[in-house]
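Report on one structure; see the data block that follows.
One protein chain omitted, others in place.
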Amino acid sequence: MDFKILTLGQALIRSPIDLSARDHTDRSDYVRDDQGILYDISADVCSRCKGQSRGDVLELAGPREKIYFEPSQVHAAIVTCGGLSPGLNDVIRAIVMCLWYRYGVQKISGVRFGYRGFLPEFGLSLMELKPTIVEDIHDEGGTLLGSSRGYGDRLSDIIECICRNKINMLFTIGGDGTQKGAQRIGEEIRRRGLKIAVVGIPKTIDNDLSFMEKSFGFETAVSKAVEAVQGAHVEAHDTIRGVGIVKLMGRQSGFIAAHAALGSSDVNFVLVPEVPFDLDGPNGLLTHLDLRLDRRNHAVIVVAEGAGQDLFVDDSQTDASGNKKLHDIGIFLRDRIQDHYAAQKREVNVKYIDPSYIIRSLAANPSDSIFCARLGSNAVHAAMAGKTEILISQVHGQLVHVPIQLAVSRRNFIDPEGPLWRDVIDATGQPRSMKNF
Amino acid sequence: MDFKILTLGQALIRSPIDLSARDHTDRSDYVRDDQGILYDISADVCSRCKGQSRGDVLELAGPREKIYFEPSQVHAAIVTCGGLSPGLNDVIRAIVMCLWYRYGVQKISGVRFGYRGFLPEFGLSLMELKPTIVEDIHDEGGTLLGSSRGYGDRLSDIIECICRNKINMLFTIGGDGTQKGAQRIGEEIRRRGLKIAVVGIPKTIDNDLSFMEKSFGFETAVSKAVEAVQGAHVEAHDTIRGVGIVKLMGRQSGFIAAHAALGSSDVNFVLVPEVPFDLDGPNGLLTHLDLRLDRRNHAVIVVAEGAGQDLFVDDSQTDASGNKKLHDIGIFLRDRIQDHYAAQKREVNVKYIDPSYIIRSLAANPSDSIFCARLGSNAVHAAMAGKTEILISQVHGQLVHVPIQLAVSRRNFIDPEGPLWRDVIDATGQPRSMKNF
Amino acid sequence: MDFKILTLGQALIRSPIDLSARDHTDRSDYVRDDQGILYDISADVCSRCKGQSRGDVLELAGPREKIYFEPSQVHAAIVTCGGLSPGLNDVIRAIVMCLWYRYGVQKISGVRFGYRGFLPEFGLSLMELKPTIVEDIHDEGGTLLGSSRGYGDRLSDIIECICRNKINMLFTIGGDGTQKGAQRIGEEIRRRGLKIAVVGIPKTIDNDLSFMEKSFGFETAVSKAVEAVQGAHVEAHDTIRGVGIVKLMGRQSGFIAAHAALGSSDVNFVLVPEVPFDLDGPNGLLTHLDLRLDRRNHAVIVVAEGAGQDLFVDDSQTDASGNKKLHDIGIFLRDRIQDHYAAQKREVNVKYIDPSYIIRSLAANPSDSIFCARLGSNAVHAAMAGKTEILISQVHGQLVHVPIQLAVSRRNFIDPEGPLWRDVIDATGQPRSMKNF
Partner (left out) sequence: MDFKILTLGQALIRSPIDLSARDHTDRSDYVRDDQGILYDISADVCSRCKGQSRGDVLELAGPREKIYFEPSQVHAAIVTCGGLSPGLNDVIRAIVMCLWYRYGVQKISGVRFGYRGFLPEFGLSLMELKPTIVEDIHDEGGTLLGSSRGYGDRLSDIIECICRNKINMLFTIGGDGTQKGAQRIGEEIRRRGLKIAVVGIPKTIDNDLSFMEKSFGFETAVSKAVEAVQGAHVEAHDTIRGVGIVKLMGRQSGFIAAHAALGSSDVNFVLVPEVPFDLDGPNGLLTHLDLRLDRRNHAVIVVAEGAGQDLFVDDSQTDASGNKKLHDIGIFLRDRIQDHYAAQKREVNVKYIDPSYIIRSLAANPSDSIFCARLGSNAVHAAMAGKTEILISQVHGQLVHVPIQLAVSRRNFIDPEGPLWRDVIDATGQPRSMKNF
């Protein structure tokens, strides 16, 4: 018996959807009939090439029959770094529960306030962790351990602290910077011949890490962002010439903005870092906003915080952790739109909403909770088996081990020619480009 | 530069986690170090073997450069069948919006109350669909069109109605039975040489269709189920020897029960159709419940409606649609547990919760909404390109075309040896088996 | 300057609203123009008649300038009895916080599992309470202390335990039975000349206590009940001749059912204990259901668990606590409606939802949280001032002291002639009576 993709006949009519038939055009592409994916994606990590996967074949996560550490000898430590994300407590909880109940490990410590917790000058002692302490923490947002940015480069102090406390298993929950730090710690440990496993759980509310199809907390954050967008829609809709603007997280990639636009369905313009746009000119945002307001009386704009940075005269300021300081595109848009209509002496009612931390400080929803629970326990399985310098990540729906070095080597961005952005354009009806030529 | 999975040394200690090292043992398996997945899973649907994919390579969904139907000639119809699922209205909305705004199709009809809407004896006229009618329907649960079970075998009447109304594009939103009906309709259409595309969007709140890694509405349903489980936990915990029992949907597969247990974290026993269990005897549920109550004073049991059917004297009744009538395992457990302790003259306080339709009649959460929007618009892309007898499905995170015949050829079950059930066992701490030998 | 209720002229047309102009007719009354309420309701608890208020004037709750107990000498105990209600933990938290931070009391104990916690045969020791223990408990439903029914008549054992532990302040959180127990304890304490304050916080999810316009947790429970009702509406609406039935708590009074019907707006019939109805006959529920289904194809029925008990042949069973065992009116209605249409050979699709404990086991919403916080701290103010045998209750929007004896002397019911039931009838459109003559 054959299973065929049936077609009715030859497709000869040109699609009215305005896409591109070629790559590298900065516009979404049509899909060709010969494009497919494999159904069975299991593959051997061949013994010969073991450890040289280079990303071709990713090792499956999960409990191994033989483990490297004698549970009674383990002192595990957990550290959470960087900004908050829904689900941090779920991950901490899962690590503790799996260590304790599955492997019988009873010495588990929490490092307070990120990498700072290792450093002598802050005087932060380790926090004892066990089931009775963590069993209900997932009902709260944030992280039981506290968090902070930076200090991942204080290698010798960190390792000194690890050794002094006889920690032989370190779980680093954090983003790009944190995992680069973990990588350096792991390398130094290896250089010194120490038997300490370093396993990372990637955290990025912006969903911008590579080798990872989904970051924990992202769905929860998007759900909350959708509420803000719906509020903006109601405000814009129920007034005269209303413009709702919602600024959402996303420094380098606009995944939250894109998903929030898809998840509500009231958004007319999504602005993301990956897709430059002009404000003025015949194809600029303001021109398209004019048309929208004249035709429909209201509009909703969702803007990622990192969008449109080229619209500012660049002064290249950086913050303490070396991140480029972003200009406030939300306030900028709000003011420019108001000025634009003031100059035209036309009414406009701009309603600006910046939910800021609201979307990341809440507890994980059940879907994220399940995901976090699995990330945490699989991180434990990996560490117990003696794996090190790896991240636990989900790829093609499976939890896998990804070498940290591989994961931090590049970032994840919205592909302006890919299906996500195509769907966003379709859902919003915004022009494929708002750049003037 | 090499990216390696690093290990600290040779793992020699036997894991204390009680799993199996071999397949087909009915217990969860360890993962071997050589088990992996491909990172790049794109593949050519080779021209020569086109249409003979047999599930090896699945065709990517998405808009095609050339389409088969002239938009002005299209009369599209949408039908929703079977039980409700969160997101039905999102899918309907997305189909209408994509047809109307992307392709310019302006003749779209809703078929009322499932396949019944095609049949003369019910006198149900088609419902005109357009953007102003569907734009807000996704805020409500259920389906704008109404639904019903069965009648998918009334082939000639259905096709007569399709032809009379000059429908040349049919979207069938429904489960296994519905899509088998769609398959028959498609075959008959093909036999008659008609130019009518039949594209299905699979719906199964139980998540039990194959060639599909995620069914729409499932996440929303699980979120709501988690609330019921938390209620049962609170009730059981705050009384003397409290036992909370929650019955959840899942006739043949226990995915909702398993995920609800993972998403709360208060469940002690999950009972699913895939894993038989005994009530009595030294390894039966009641024995393990005794131990739990003596040790912890409370317990929470989550039971899928199809679990434990072998505990009843089978009378093999079926309902009107030919589905086997299930015995009420929830009430049965409640009564058996009460009798058990009454016989022992020991106190027990059983709190029974059956959320029933509550978990499926609500509106989709943002994550499901996004998924539904994509399913709907990709169904439209497929139909416009002249594809027929296919489903839109998500596999490895990608939307693909799956021949209906392939998808309905088997069901999806929890693999008792796979990672999901392993994680459930770990999260609940329940015995790997509750069968006596 | 005069502030007048202005009228346009003489009202001479008979209102089409079918109400009664007389009292005691079992139908809602019109309001007369001369019916009013006082704006300023403050009143002196006159010194002469102090303590003889008999309910004419209720003493305001709040902190007094002079207190009776030396804080360092206080040992306060808290007990929670009976079924769960959202907000129990908020009340416990507020009592502990106010005692500790406002008055400096540092000896506070929780009595475990209701009045059982006082009794020697259960061997339940007191639980130490302090801010670090209670600060986050309001995020969870249920009660930190556990609860149980009954045992309020074990006077000498309870008082023996109170004296042995040198408790001189007892907070009883519970319903009618609990507060009757508290009253007996208080009387016995008084008889023995002990200096122990007994202050109750009334709890009744059914809202059926008198001298109380609002019970804590009621709003939260109604919100959740509304979700179930909306689910029933969606299920009933989206099928052929669908009937959604939702059974809600309410043994003797139907406040939850009535409010859930008002709070959704999809209910067609509300059945409560206060308003008898017939099933059969020309004016019975089934006749009105026929009409509704023929006209609108679907119907939603909300039934309080105590409604329609006269429809059963009474066998007057009671449960362990002496409460009359209720017949299951929900299942009864479901079966009778199915039989009714089976006999007529007409289709019907009954969707039965019993949210049971789901509506009472969740955490309080913010509005209830605020209310609980105030009940708790005012209970402390009262006890510190040496008040005893009183409840903290809200009347006309103010927190007052109500003698327990007064509050337990009668129950609160829906007045079939009052404004609440009038509004329910208006919102549902159900007949003013479904009794045959």
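The chains carry the letters A, B and C, assigned in the order they are written, with residues numbered from 1 in each.
Just so it is clear, contacts are C-beta pairs under 8 Å (C-beta built on N, C-alpha and C of every residue); 3 or more make two chains touch, one makes a residue touch a chain.
In this text, all values refer to a predicted model and were calculated from it rather than measured experimentally.
A.B. asks: Which candidate, C:Ser377, C:Asn412 or C:Gln430, sits in contact with the chain we can't see?
C.D. replies: Missing-chain contact among the listed residues: C:Ser377.
A.B. asks: Which of these, C:Ala182, C:Val400 or C:Ile414, touches the one chain of the complex that we don't see?
C.D. replies: C:Val400
A.B. asks: Just to verify: which one of A:Ile13, A:Met127, A:Leu194 or A:Val234 makes contact with the chain not shown?
C.D. replies: A:Val234
A.B. asks: Which residues does subunit A use to touch the chain missing from this display?
C.D. replies: 84, 113, 116, 140-143, 146-148, 227-228, 230-232, 234-235, 237-240, 351-358, 361-362
A.B. asks: Footprint of the hidden chain on subunit C, which residues?
C.D. replies: 1-17, 19, 21, 30-47, 50-71, 93, 98, 101-104, 135, 138, 186, 190, 195-197, 211, 213, 219, 222-223, 226, 259-260, 262-265, 365-367, 369-370, 373-374, 377, 381, 384-390, 395-401, 403, 405-406, 419, 422-423, 426-427, 429
A.B. asks: In the whole complex, what residues of subunit B lie against the chain that is missing from view?
C.D. replies: Subunit B touches the chain not shown through residues 136, 139-140.
Throughout what follows, only the chains that are shown with their structure count from here on.
A.B. asks: Suppose chain centres are the mean of their C-alpha atoms. Which chain sits farthest from subunit C?
C.D. replies: Farthest by centroid: A.
A.B. asks: Round to the nearest whole Å and give the separation of the Cα centres of subunit B and subunit C.
C.D. replies: 39
A.B. asks: Quick one: report the Å distance separating subunit A from subunit B, using the average Cα coordinate of each chain.
C.D. replies: 27
A.B. asks: Please compute the C-alpha centroid of subunit A, do the same for subunit C, then give the distance between them in whole Å.
C.D. replies: Chain centres of subunit A and subunit C, defined by C-alpha means, are spaced 46 Å apart.
A.B. asks: Touching at least two other chains at once: which residues of subunit B meet that condition?
C.D. replies: Touching at least two other chains: none.
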